[in-house]
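Okay, so here's the structure we're looking at.
Apart from one protein chain that is not included, each protein chain of the complex appears where it belongs.
Chain naming follows the written order as A, B and C, and within any one chain the residues start at number 1.
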Amino acid sequence: MSGEHADTGLGYTASELLGVMAARRLYDGASVFAGVGLPLLAAVMARKSHAPRLMIVVEGGVFDPEMLTGRLPISTNEMRIAHRATMLTSITDTFLYAQRGFLDVGFIGGAQVDRFGNVNSSVIGPYDRPKVRLPGSGGANDIISLCRDVMIVTMHEARRFVPRVDFVTSPGFVQGGESRKEAGLHFGKVSQVITNLGLLGFDEQERTMRLEAVHPGVTPQQVQDATGFELEIPSDVPTTAPPTAGELTLLRSLDPDRRYLG
Amino acid sequence: MSGEHADTGLGYTASELLGVMAARRLYDGASVFAGVGLPLLAAVMARKSHAPRLMIVVEGGVFDPEMLTGRLPISTNEMRIAHRATMLTSITDTFLYAQRGFLDVGFIGGAQVDRFGNVNSSVIGPYDRPKVRLPGSGGANDIISLCRDVMIVTMHEARRFVPRVDFVTSPGFVQGGESRKEAGLHFGKVSQVITNLGLLGFDEQERTMRLEAVHPGVTPQQVQDATGFELEIPSDVPTTAPPTAGELTLLRSLDPDRRYLG
Amino acid sequence: MKPGDFIVARQRLEAKRRHAGEKLTSAQDAGRLVKDGDHVAVGGCLFSRTPMLLVRELLRQQRRGLTLSRNLMCFEGELLMVAGAVDQIVTSWQGIGLPWGLSRVLREHVESGRVRMEEWSHLGLGLRYRAGAMGVPFLPTLTMLGSDLMDVGGSRPIACPFTGETVNAVPALFPDVAILHVHRADRHGNCQIDGYTHMDADIARAASTVLVTAEEIVDEEEFRHHPDRTAIPGFVVDAVVHAPLGAMPGECYGLYETDFEHFDRYVAAINDKGMDGVREYLDRWVYGPATHQEWLNLFDPATVERQRRFGRELTNPEVAGV
Partner (left out) sequence: MKPGDFIVARQRLEAKRRHAGEKLTSAQDAGRLVKDGDHVAVGGCLFSRTPMLLVRELLRQQRRGLTLSRNLMCFEGELLMVAGAVDQIVTSWQGIGLPWGLSRVLREHVESGRVRMEEWSHLGLGLRYRAGAMGVPFLPTLTMLGSDLMDVGGSRPIACPFTGETVNAVPALFPDVAILHVHRADRHGNCQIDGYTHMDADIARAASTVLVTAEEIVDEEEFRHHPDRTAIPGFVVDAVVHAPLGAMPGECYGLYETDFEHFDRYVAAINDKGMDGVREYLDRWVYGPATHQEWLNLFDPATVERQRRFGRELTNPEVAGV
């Protein structure tokens, strides 16, 4: 995510902004499927503030872990992310809790996002002889398919926000309309795209991406300029409340080495 | 099993004869799915004699248990049968080892057996308003469907050996011929019926029951008289070797209270 | 709910007030989460880890029209049948155990048509719970094919889309309520089970509502110290009730053995007086004691101590076996 560590000129970096916005989406008593990086930091932050009974679940088979300051994990399958968990189990069983419906919120990233919220983390170019072979789905496809509400967290750049992803690794609203449901995905949806420029959602009928809020100091036109397809932009776009001093202090205290925050 | 505790007049009871004959079918290194009662006793006996690396598996989730003398179990789901096991797990997972193909031998009983080796332990009379509601399959259907070789162990009486069972709880050769395979059961078969009168097998083509051996002191005609359908009886029926003194001593030592042996 | 209806099952989970906090409650309040007509899945197996406090609570609260499921059903099924609480049982086997012969209670209720018995193979029922736990409408299996059990509960032979071979699709079972007895729980609903786990972890994930009794209520730290021992995570559980010795007269692995003499007396009363034998048992052991402690007081302390000793002996690997 190039540019994520750049200061926004407002006293916080883009990655700090993403972390705070993600944390705000989490609510007390919810279960959240969190990958490493900013989503994990956001979840820990939420638990330390407004959502003390937030249940963090990690695909490596880890339920309700705590973190050791200065030992932020690199993967979803290691002792750093398992510290003081209340349950450790197998990976497949962990995803099956999501398939049954126990996981309320999921976060994913991705190299490309399209106007229907589909995400590509597999290939740029054709699948069999790709121009760029990306790492692959990991759990992203499962999270977007099985969790109740899914947030895509990403930097906002025109090369990422493409009209149609080269490969649908993780299906958002597929071809729009009812096509996600018609494919067999009755549950879960991409509820929000959280970027360094604003918050985006999806039209209720067409399921095309629309701007729902801009972050402080950002104009709707700036968001459109950083998007490779035409966004639905309402006439009156609200501005998000800026990260508070308390939020930033807490977030920074969780990553003193700025491993995730840059 | 009425009559199973009666002395055969040959120095052993019918139940002792069944136990010895069942134990002889077990071989070293095999895994055996054993229920409580005589099959369990036979398995422990085999392990104490010719099959020291016999792996006993019990449907209650128990692998490789030992037994405490005088504490023979009543069920497949209790501490007596779990004593000194090397593995305890869930019931469903235990049967899945059989479905995958890890279980070599299985034993079952049943209220009725027919000429295709189908077993009924569900109902006498119609299913919805039975004349006698029997306890049900338990694991018998799973054992006969999933283990490699299955032995039916039962007392030999005309009311048990019926032309067609009222209800196929556990499928032997179904309607004979290829019908077991056509139903989807590619593996496992009823290899033998072990009774107090002899050993029975099945014709390779028709899959109908035939006499393969009689026990000492029993004639083929006696077996036919105790069978409610016409048995295939070869011209020359061998006689089984009688239980040896060593076999009987071992068997009796495992059940000093004669809980299973009567 | 239609068999295998994973969509309704998930909608029910999502519609529940999310409840990640305190779960510790009374048996009475836990029992009130069961409604007339519910499908109640009973954890444990036969006389192992039967959640007797919650069974008694359903009886005391006079639930009616229940469907009861359990892999191997024991005397708790008989008590509920004789009390008139049950319309249907879903099981692979019903009785007390081989030494006590056929269940007269089962025979009387099923042969008369008062209770319907939906019979599955042991694995077949286990896979129905597992399909429910996985949130899928069915699981494929090779068991029950070629048997008359296929028609009893509604299995479907289907062609495998890869091999063309016939496999048996068993529909997911999503019980309205699961009642379980475990060794240890914390106030957030995390559960540990020692020894064999029966089908409890699957049943808990399959059910819409999960009620747990526990031998011991422990601090959350116990789970953070042994996270790989957690069998059921707290967010699956709706109510936790403290019930020491709660599986008696049956067993709880490592803690106490089944008191087989208790069942001897129970069956002898039935052989003597028929269903009135069960009714007298209900009066004495279910409707009589107003609290769990009063029920515990009905047991002979010397017998309880003996069964505890047997439990320790049987699970002590230092005691030589054959």
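Remarks
Just so we're on the same page, a residue touches a chain if its C-beta (ideal position, glycine included) is under 8 Å from a C-beta of that chain, and two chains touch if they have at least 3 such contacts.
From a predicted model like this one, the values you see are computed outputs, not experimental measurements.
Shown chains touched by the undisplayed chain in the intact complex: A, B, C. Checked against the full complex, the one of B:Ala82, B:Leu134, B:Ala226 or B:Leu261 touching the unshown chain is B:Ala82. Where chain A meets the omitted chain, the residues involved are 36-37, 44, 48, 59-62, 65-69, 71, 74-75, 77-80, 82-84, 88-92, 95-96, 99, 122, 127-142, 145-146, 167-171, 174, 179-180, 183-187, 254.
Interface residues of chain C with the unshown chain, by the touch rule above, are 2-7, 135-142, 154, 156, 158, 160-163, 165, 167, 169, 171, 194-197, 221, 224-225, 227-228, 317.
Against the chain not shown here, chain B presents residues 28-31, 53-55, 63-64, 82, 84-89, 96-97, 99-102, 104, 148, 186-187.
Going forward, only the chains that are shown with their structure count from here on.
Comparing the CA-atom centres of all chains against that of chain A, the greatest distance is found for B. Chain contacts: chain A has no residue touching two or more partner chains.
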